[in-house]
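Here is the structure we will look at, set down as structure tokens.
With one protein chain removed, the remaining protein chains of the complex are shown where they sit.
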């Protein structure tokens, strides 16, 4: 069993808040991350897939193919976007890094299978001090 | 002559655009950076000061004091904010990294002098591929 | 199941040695790390917790709360300290990165539970070439 | 159970291609990585071992000893070499990062056992966007 | 005066040697870098330009335009190539990082002027321990 990981990046705006919370409650729960005028991050996305090495190519999967899946399925939707307002798979969800990692997993899972490998981990780095890893549904 | 540098960080949203450009013109000049719904970055700010070493302390300047100046003068205004909408010293300016570096210089220059040292460079890193350095007015 | 990781940092002095070893034996086993006058490191600590996403907040755990636990339970004891002489939970133990990781785990485990999540990994980076990960007792 | 990781580095040339493919087929499968005149990388190798802490030393394993194993068994063969032409354990194999990770595992596995610990993971970073992890045969 | 820097990357093979040196002399002067079977690096290239901010755009120069210049003038010639055998502007020169930095300067200088700005520095990072900066002819 071998794991291979591809990094992609996106810059996006977001805000942590709930419509059914008052401004005070939002500030209490989410702090400055709930600023109504948005803030943003340089997100780093690491997608890890696992499987057996293809003896014909020496590859687990061609990384250019994997990169294209990630680009076309999620980066194009996230890069230079507002996560709360513009990202279809985040509609109706809190724009937390946790939900983002789960959302990205669902968006790419099938396409990753279609290129002959298995999704193992979606890691989203929000800042040099914080990151989330999602290993899929139980 | 010795130089000492302090790094601080801020996460902010911004948008590159001109009111007097059409949407098409904004897209042509600024590309996806002109998305009306904003995007954002993890900015890194490096402030370099220069001068002589104080023989009593071995310091050019106490970095805690320098850090407080940077925090109170600019980070508090920028962190988790929208650069276009909420940052007083960027009002009426294009929210480019270049203008941000110049704006930060002006905001901290006098306070840096007041703690007994001289501002040498304001460096703003917008992403791992892009950064700006401003060395002050000619 | 989702994992979230918070990084904190501390700078500390330490020395690797045993009282019951001669100086020669200490030098043989621990090399220059047994210098009686101490040396030190910029340690990086990554704490990973795991659990389910809270649907109300979109968080596994509020990272500010997790950060406060790590700061108050271990960073305050380690930062700018001598690990051999001043850190209560390292008393009587060899000040290796391995023992440090295990010690940190024990110090924060209960508090991490009290904020509603589960400790998964304590990772301590001693230098760009060396790090230790502890996943808890068997 | 504790894990400890040692990083070593090597700079090498390689080429991805198959003798039994035409040039066109090689270019189609491997892209610019099949350039007949070679290209190269600054590879980073992370070797993770696992086991119990030795109560006499506070170490899982002495990292200097582990470093010597990695240096003598693989770095000396890889550093400033051509992976396709000069590395005995890669003879007859496609010089992919996947095969490199598996090859390094086989080269060091026994020596790691001989210094009293167990190999857990061989991670090879080829670029800031790509890396492979191998956890051993099933 | 403001400086702006764009990073681009390339992976290449090279060898340090002189035709008019014996193998022994090459080994003595260039060490393992003179391996006849080549070795390689992940090079990082930082191009810094300087000038005044354009008040219409807030830019010193549009970084996408600068990136295209660097890509089309040098990266396309260097990436996944053999610096000794395939790079026209390095023909007949020792493939040192110093000569590479000077060569890149000459390749891009005029194009940088044509996009309305001035080349200030070409920095080439060969490894995490070594880099070269060229500020142009005296």
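Which chain is which? They are A, B, C, D and E, in the order written, and residues in each are numbered from 1.
Quick note on the criterion: a contact is a pair of C-beta atoms (placed from the backbone, for glycine too) under 8 Å apart; a residue touches a chain by one contact, two chains touch by 3 or more.
Fair warning: this is a prediction, and the values are worked out from it, not measured in the lab.
Of the chains displayed, those contacted by the omitted chain across the entire assembly are B, C, E. Only one residue from B:60, B:94 or B:124 touches the chain missing from this view: B:60. From the set E:23, E:56 or E:98, the residue in touch with the chain omitted from the display is E:98, counting the whole complex.
Residue positions on chain C in contact with the hidden chain: 9, 11-14, 32-33, 35, 37-42, 79-82, 85-86, 127-128, in rising order.
For chain B, the list of residues touching the undisplayed chain reads 1-8, 48, 53, 56-60, 62-64. On the side of chain E, the interface with the absent chain consists of residues 16, 18, 29-31, 93-99, 101-102, 128-135, 138, using the contact rule stated above.
Throughout what follows, only the chains that are shown with their structure count from here on.
Considering every other chain in turn, the ones in contact with both chain A and chain E prove to be B, D.
Among the pairs D-E and A-D, the greater number of C-beta contacts is found at D-E. The distance from the centre of chain B to the centre of chain E, with each centre set as the mean of the Cα atoms, comes to 29 Å. In chain E, no residue reaches two or more other chains under the touch definition.
Interface note: chains touch in the pairs A-B, A-C, A-D, B-E, C-D, D-E.
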